[in-house]
Structure formats: structure tokens, C-alpha cells
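Starting off with a structure, shown below.
For this view, one protein chain was removed and the others were kept in their places.
Showing chain A:
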């Protein structure tokens, strides 16, 4: 992760000379007149998991919504692969390789499991995701395979999580934006989710921007982490250091 020298402790092994896959510069954004985010700088290198931590209302969700175009920044730049995202329409983001699993997961509960998954590949045309892609997802999330024809509202929280992730993965995104995947899930399921993210990164080089309140879970897989507070980035460091540095943990993460 790049950062200003003052904020970036030397020797953490997080610097990279390459252009980051996602680069947010001086971003100010919000709803209506009042900005939620103030002058946020963040760089997400390719093939890494970057965790965004912080309390409720710190601006984590707003940050993701700005990246995927659901809200437009009043100032600043968002670059994906070196190209400006701020003029790209939301509907085009998936074609650029950005998948956003929103707060609350965004499973369309009126549609069946299979329809939700097909929707994930529909931007490629025809009738949506191909059989082989669907089977891949069903292999990855076996409980979904048994519930293909069930409407989304019959799924448990864990199954919805799998469906939301599966639907995003069908697009084979380069950047996955995940908003609180662990919310409302059992610890075992959270651990499985984090393990899956680790596998996706290590095997297919997927880049993940992971918004979490579950600090333990997020830091267990993230390479780097930022802590947001009142719409600004308060701390940025490697996940390893945040895990071990007691002073930082006490000050910003409350444990």
C-alpha cells in the first residue's frame, strides 16, 4: 500500500512500486450537501486484500459506494487500473471488472437462487451465467446447489452470504468490494468466508476491498488495513502490525 511517508512506517513490506489496481485520491463524497468522506487517500494494490475498519458511521460503506459509482464524489479522483472511474456509469462497473456486494448482501429475495446467480453473468449477454459457471459456484458453495429453485427469502443468513458472494464471483471480477460480509453470521461461517477470500486471492489473484466491523476476521486475511474515523483515514498499516500493535488496537479498534 502506498501512502505518505509520515503515515507509512518503513519496513512493513507493504510498499509497492507498481501502479495500484485501485487508487483513491483526495476523495470527498457524501449524500446531499454534507460530505461523509473527507479527503480520503487509499491505494489498493493488485492481488491484495485491504481491510477497511472503523466504527459505525465512519464512512466505510460510503467509500465502497463511491468506488462503484452509487454516489458521485464532490471532489477527488478514483482510478481503476489507471483510468478514471468517476465518469463510468454504475451499470458499466461489472464490465470493467468491479463487483460490489453491498451492505445487507443484496440477494434479490423474490428471485430463486439460480436466478440470482444467472443475473451475475447476465451482463455478458444471452440468458446469463453459463451452466459451467453455475456448476463452479455450486461446487464452491454446496448448500446452494441443494436450493437452486428456492426463492431468496427462504435462505438462511449464511446461505444468502454464499449466494451474494457466488453471484459476484460469477463475473470473475478483478476487484471485489465487500461490505460487512460477516454481519449476522456464526463465527464458523465467518471463518469460512475469510478462508475463501484468502483462497481467491492466492489462487486467482483477486483483489479485495473488505469493509468490516469484525476486526479479528478481517485482519486474519487482509494484507493491509486502514482504520476510518469520522470520514477520514486515521490509521493505515499492514494487517500484521495492526494485529500485534497493542497501542494501535486500543486506540482505534477498542480491544
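Miscellaneous remarks
We adopt the following convention: a residue touches a chain if its C-beta (ideal position, glycine included) is under 8 Å from a C-beta of that chain, and two chains touch if they have at least 3 such contacts; residues count from 1.
Quick note on the criterion: contacts and distances are computed from a predicted model.
With the options "Cytochrome c oxidase subunit I", "Branched-chain amino acid ABC transporter permease", "Diguanylate cyclase" or "Beta-ACP synthase" in hand, the undepicted chain maps to the protein name "Branched-chain amino acid ABC transporter permease" (source: UniProt).
Residue A:120 is the one among A:35, A:54, A:76 or A:120 that touches the chain not shown. Residue A:160 is the one among A:48, A:147 or A:160 that touches the chain not shown. Touching the chain that is not shown, out of A:78, A:93, A:113 or A:175: A:93 (per the contact rule at the top). Within chain A, the residues in touch with the undisplayed chain are 68, 70, 90-95, 99-100, 102, 104-111, 115, 118-120, 122-123, 125-128, 151-153, 160, 167, 171.
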